[in-house]
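The structure under discussion is supplied below as structure tokens; questions concerning it will follow.
Note that one protein chain of the assembly has been removed; the remaining protein chains are unaltered in position.
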Amino acid sequence: MENLKTLAILIPILPLVSMLLVGAIGLRILKSRSHWLVISGVGGSLVLASLILGDVLSHSARDAGAAHVTEAESAVGNAALSKSIPLYDWFVVEADPAQGARESAGWLQMTFRVDQLTCVMLMTVLTVGLMVVIYSTGYMRDHHGHAERGYERFFAFLGLFVFSMCMLVLAGNFLVLYMGWELVGLSSFLLIGHYYQKPEAAKAARKAFIVNRVGDFGFAIGIWLIYLTFGTLDYQRVFDLVAGVANFDAHSHQAFDALVHSTLGANVNPMDFKILVESRITWIALLLFCGAMGKSAQFPLHVWLPDAMEGPTPVSALIHAATMVTAGVYLVARCSVIFASSEIAMWFVATIGAATAFFAATIALTQFDMKRILAYSTLSQLGYMFLGLGVGAFDSSVFHLFTHAFFKACLFLGAGSVMHAMGGVIDIRKFSGLRRQMPVTHATFLISSLALAGFPLLSAFWSKDEIIHAAFESGFPLFGWIGLITAALTAFYTFRMVAMAFWGQERMAPGVEHAHEGGAWMNFPLIFLAVGAIGAGYFGVHMVSGGGFLGVFEPHGAFHHFLEPVIASAKGILSGHGAEHAVAHAGGHTLMYVSALIAIGGILLASYLYTKRPTIPFAIAAASGSLHRLLYNKYYVDEIYDAVFVQPLRRLGRFCFGVDRNFINAILYVLGNIPRAIGFGLRSGQQGAMQGYALGMIIGIVALIWIVLNGVG
Amino acid sequence: MTDTLVYLAYAVAAAGAAGVYLGLPRESKPDRRGLLVIMAAVSAGVFCLVMHRIMGDAANHVAFVVLSLFAIGGAARMITHPKPVYSAVYFIIVILSTAAMLVLAGAEFLGLVLVAVYAGAILVTYAFVIMLSQQSTMHSDHFRNALDYDRSSREPAWTVIAGFVLSATIAGMIVQRSWPSFDAARAAKTAEHNTLRLGELLMTDMAVSVELAAVLLLVAMVGAIAIARKRIPHDETFETRRPLGESGRTAPPY
Partner (left out) sequence: MNLATPQALMLVGALIFGLGVIGFLARRNMIVMFLSTEIMFQGVLVNLVGMGLLHGNLQGQAMGLFVLVIAAVEAGLGLAIVVMMYRRRGTLDAESWRTMRG
């Protein structure tokens, strides 16, 4: 364990140190060499994370290795992993002896937790992070290889982001999680606003921050409610208690009583506590989900993500596609026990996820800005993840998170490559046929697009299909149908974008003579991530000798087994609620064929329409009229927010300003003028004539003498 | 009896105030010289009466009263004369008569020093400054030739009232109050060998004070030289030739 603790501490420390160093000496000394520090910091963390992964795997191996390891031994191994690693006592919350001994007498600790889910997140974040940092080295330069203005600042903030994200996923209790949560929000704000001279970028950064604040407000209340209810913020204690309540057995509850007494103190009545938890668990889950909605940009808090594309493209790839926005998914997966305990919360999560998936996909159909299409695509894929979480397929969601990180980062980086070549233009109406001049970008972009579209045997095919399958089995098949339709839309809009940008007649953006690739710094991450887009899915499938998909593949492979211990408790609760949730997702091969057909159909349709018959889509758009306008204007959500929240608040602000100016200022004016009026009265006596003052003095002396001689009265 | 004296003292002050008010220089004043003379005479007469009542038994009180009349009259004329040179001359009269009064009071040394320092040193300084600054108007005695700011007073009524209320208050106190009984014999002893004994006092009990006074004089001398030798540029922006008497007239009362 000590070994694990050292590694876990070092992982966030390395990017932090690199960030601090770049921040301190970047501007003066490192300048355009700043990237080396951050690359080595993130790379070092990646190596450490691999070591942790190996360590965790060796713990889990006793579980997976079956035969010669007893149940008890594997339980010991997992119990060791689920325990928080205390770093130091952070601050005292309450020193109330009546509450019993909790958290070593009221201290909130800085704790880490390293388990299978943490490992997955760390590997995802650090791999994609390293690729993006390498890519940025090429991207944040002009065509002559000179670093842009703010180069070192950019890398310092990237380091800060990686640090924050590591803190978020390593957190061992809700408070540390919240700290990391806010830190990633901060770095997101800073990086979206990297080009702060651009008013849109500054506005987008503010918008992201404020919308996130709405979600974080609920999140903070949720954490507070957790503390009020459980008296602790430590993950495992909370989860144990929730699981104890959920699995409560009226006939034999000695174990639960013992757990409550040991955690909350001997004077707590377990039955009262059970009722309290049952009354609050739905609220806790919904409030936590509120934070997840903000961070992961789920409807109705999604509005910040498309605007966040004003930031530099590597930032969009890393933060707003691959890692930070998946923090919400991570949160729900981490708190799967809490969510599983509340059917309402699960239903809500699934609904929001399905709605966002469909809604964002429809918007993406009509957009022309490549990065915005990708942003809506990200929304849609996050919607898938939440749908999967909501129907109880926690492992599949995390699997989709994992695969999505690779191909979506690759897509964004490819879009960045195009943008770099087109001199900042990203509107796909302004250029086309780039495939000859940018072969590497085209190839990698195509692979990732196929993955996103759900082309068979590529990564997203496996993960997305599992989610749809779980949705069909959830007892509410509408979710499954939405998933299928969205998959078709996804395939269509993805290849609409590919066809318009890369295929067809060769046409450059205005002012650009000749497109060219961004060089090795940019190509290497593209290729690496494209390989990931192909291969990442195979962590989650396993080969069978016959009967699976195409006769070979069977979903739910090593990845899911690896994650099994983390979500076992939630699965157990769900299976207690209703059997259909929990059973293994064996079978469902028919659905895989169907979704493969849908994906291929969407791809072919879009390719045909946008390369061979480009007039048809315009005709459809013109014919559908108001529907197209509705989609093109993103369902007018921004406008509705403007009318419902922004304008009334602005009016309130104006009203307050008016009160301030007309009422409070008037009072101050009166107050300020009293001395002025007195001064005006006294001023006539002050002329600077010394004899006048002397006369006043003499009169005073006379009065004084008179008083001294004759007394006052 | 003392009450009467008080009222008499007040009367002296009031009549003197009227006289000084009439005598102060003013632009286009109506000729009230007769009233002025009457007021001065009333004031002087009542003053003599008061002095007589105070020191009626002293042998040389007539001389003292005459000298005090000279001193007060000289002071009054000094402050009312429109020409600084003449003011300086009346100032000499005040000093000489005061010195004589001091001699009568037994302070011979102080009287002589007064003449030497004031009439000898200080007044010469004043005369020097007056001549330095007002050569053009020195030679004519006529009122019209005085400078404009010497031909008008500043708030004559208020200043006269303030000044004489002050004088009347102090004078009333002096005549009304029951002072410790005056031991004429003991006082006369202070007059014997006055200079010698004063010197002994100054060199023994007050030696430090004398040293301090010497240092003070030295510092003042250095300061005066430092201030006066500085080349000060003439303030060109300041308008010196204001309409006659305007600045004094427009000043509001206090």
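Each chain carries a letter (A and B) given by its place in the written order, and its residues are counted from 1.
Note that in this section a residue touches a chain if its C-beta (ideal position, glycine included) is under 8 Å from a C-beta of that chain, and two chains touch if they have at least 3 such contacts.
These numbers come from a predicted model, not from an experiment.
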Open item on the list: Using the touch definition from the header, name the shown chains in contact with the chain that isn't displayed.
Closed with: A, B
- [ ] Would you write out the residues of chain A that touch the absent chain, in ascending order?
- [x] 683-691, 694-695, 698
Task: Positions on chain B where the hidden chain makes contact - done: 9, 12-13, 16, 20, 24, 47, 50-51, 54-55, 58-61, 64, 68, 71-72, 75-76, 78-79, 84, 87-88, 91, 94-95, 98, 101-102, 104-107, 109-110, 113-114, 117-118, 121-122, 125-126, 129-130, 132-134, 147-150, 152-156, 158-160, 162-164, 166-167, 170-171, 174-175, 179-180, 182-184, 186-191, 194, 197-198, 201-202, 206, 209, 213, 216-217, 220-221, 223-225, 227-228, 230, 232-235, 238, 240, 247-248, 251
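Quick note on the criterion: only the chains that are shown with their structure count from here on.
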Open item on the list: Suppose each chain is reduced to the average of its Cα coordinates; what separation in Å results between chain A and chain B?
Closed with: 95
TODO: Would you pull the chain A residues touching chain B in the complex into a rising list?
DONE: 684-685, 687, 689, 691-692, 695-696, 698-699, 701-702, 705-706, 709
Task: chain B - residues contacting chain A, complex - done: 154-155, 158-159, 162-163, 165-166, 169-170, 173, 251-252, 254
